[in-house]
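Structure first, commentary second.
Missing here: one protein chain of the complex. Every other protein chain is in place.
Showing chain A:
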Amino acid sequence: MTSSSVPSRKVLSKIASNRLQKEVMEWQTNPPAGFKYKVNDSLQRWIIEVTGAPGTLYTGETYQLQVDFPEHYPMEAPQVIFIPPAPLHPHIYSNGHICLDILYDSWSPAMTVSSVCISILSMLSSSPAKERPADNDRYVRNCRNGRSPKETRWWFHDDKV
C-alpha cells in the first residue's frame, strides 16, 4: 500500500520541470507581495513564507506554505498545505490542509504558484474570524495517516471567505 503522506516523489516530467524553471524565474523577477520563497535545492518542493496583510486579522503573522509538485504538473494541481502551526481560519484545518477550490477541482494549468499564493492570501485577508472549521477535529482525525488533501473530496460552497 502506498502511503499518501509522502507526495509521489516521481521525477518531474520534462514539461513539469521546464515549467517550474520558468515559474522560479518569474517569481524572482516579480514575487507576489507578502510572500518569500525560501530557496532550497528542490524544484519539486517549495517552501514559501507568507506574511499576513496589513489591516487584516493576520497582520504581521508569518506562516509557511509547503508546495509539492506532481510529476505531471501543471496538468495536475500542486499539493499546497500550511506547515503547522497553520493560521486559524474557517477554511484551514489544524493539520495545514486548505479548503480552496483552485487547489483541487478548479485547478487549471493557467494558474501558477504565484497566482495560488495570491488566492491564499486573499482568503486569509477576507477572514471574518480566527477560528477553525467546525469539523476540524473529525477531519484531522481522518487524515491521521498523513493523507494528502488532494485525496479529500472537497465541497466548495462559501465564496465569501
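Following the convention adopted for this analysis, contacts are C-beta pairs under 8 Å (C-beta built on N, C-alpha and C of every residue); 3 or more make two chains touch, one makes a residue touch a chain; residues count from 1.
The rule is short, and it goes like this: contacts and distances are computed from a predicted model.
Participant: From the names "ubiquitinyl hydrolase 1", "Ribonuclease H2 subunit B", "ribose-phosphate diphosphokinase" or "Enhancer of polycomb-like protein", which one matches the UniProt record for the unseen chain?
Facilitator: Choosing among "ubiquitinyl hydrolase 1", "Ribonuclease H2 subunit B", "ribose-phosphate diphosphokinase" or "Enhancer of polycomb-like protein", the correct UniProt name is "ubiquitinyl hydrolase 1".
Participant: Give me the chain A residues in contact with the hidden chain, please.
Facilitator: Those residues of chain A that touch the unshown chain are 1-2, 4, 8, 10, 13, 15, 18-19, 22-23, 26, 70-72, 74-77, 90-91, 99, 101, 104-112, 133-135, 138-139, 142, 145, 147, 150-158.
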